[in-house]
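One protein chain omitted, others in place.
Here is chain A:
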Amino acid sequence: MTVLIIAEHNNNTLNPATLHAVTAAQKLGAVHVLVAGNAAAAVAEQAKQVAGVEKVLLAEAAQFENALPEEVAPLVVSLAGAYSHIAATATAFGKNLLPRVAALLDVSQVSDVTDVVDAQTFTHPIYAGNAFETIKTTESKLVLTIRATAFDAAAAEGGNAAVETVAATPAQNLSRFVGRELTKSDRPELTQAKIIVSGGRAMGSAEKFNELLTPLADKLGAAIGASRAAVDAGYAPNDYQVGQTGKVVAPSLYVAVGISGAIQHLAGMQDSKVIVAINKDPDAPIFAVADYGLVGDAFDLVPELVNAL
């Protein structure tokens, strides 16, 4: 059995999120990686060095530059014949593209795979992570998105795969890329960070959110996250949101500051190795999952914590 992984990249750099899908795919068989892009040879060079990758397929054309699913999905379908599984990491990129591929192939998709039992049996979370469903299929081909936090990243070095150029499919011209506005940050990327400091509604304002959490994150070398309440109130950008509908993270340390711990937030962080909660409400649900809880006013405790580190 051979698995085709769709690489996520920006035409220069392979997104480390892809490395988690490689690890999951190795449980199923040989791993090939598709790099679809425009002038993306550098990405293929990085992909071929990933441990466990047997072959890299490089498809270059102007219409692949911005990873529009209308353009990339037909390409994946044109290559699908040789593969038993087609997979990508369950990021915004993978979630956008793969169901389109699955429907074009008339096959099912399993979203957010957390365990590969065998080639046709997979476990994944449902109901905001309150249950894990193990499902089995008889389909001869399957599409999977892989939950990054459930599989270690494959080593970015050590592999020596062959790079093969494949033909681009014709441009579909159903959609046009207009622009991208990325949040500028020198901090580690949220889903890859070892430590995350997250703030909730109790921060009160965007100024206070930054004032309180930035020194702590700086001290710990941490990424900053937020609850939905904090994002909705405009304290933090949307892409900081951790939870069922935001990002799923599993750092070694997650510090939840002024976050009550709604089901939807817990869905995004309860696999963290150590959880610390700082909250003035001793009955907040976050304390039920926290390894260490500190009851009190975050505006007193967080600066004190920064000084103590």
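To be clear about the criterion, a residue touches a chain if its C-beta (ideal position, glycine included) is under 8 Å from a C-beta of that chain, and two chains touch if they have at least 3 such contacts; residues count from 1.
Throughout what follows, contacts and distances are computed from a predicted model.
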Per UniProt, what's the omitted chain called: "Electron transfer flavoprotein subunit beta", "Light-independent protochlorophyllide reductase subunit B", "Cytochrome D ubiquinol oxidase subunit II" or "Na(+)/H(+) antiporter subunit F"?
-> "Electron transfer flavoprotein subunit beta"
Could you tell which one of A:29, A:188 or A:293 touches the chain left off the display?
-> A:293
Chain A residues touching the chain left out here are 68-70, 73, 91-93, 95-104, 106-112, 121, 125-139, 174-183, 191, 195, 220, 228, 231-232, 237-239, 244-245, 247, 252-253, 263-264, 270, 273-276, 282, 287, 289-295, 301, 304-305, 308-309
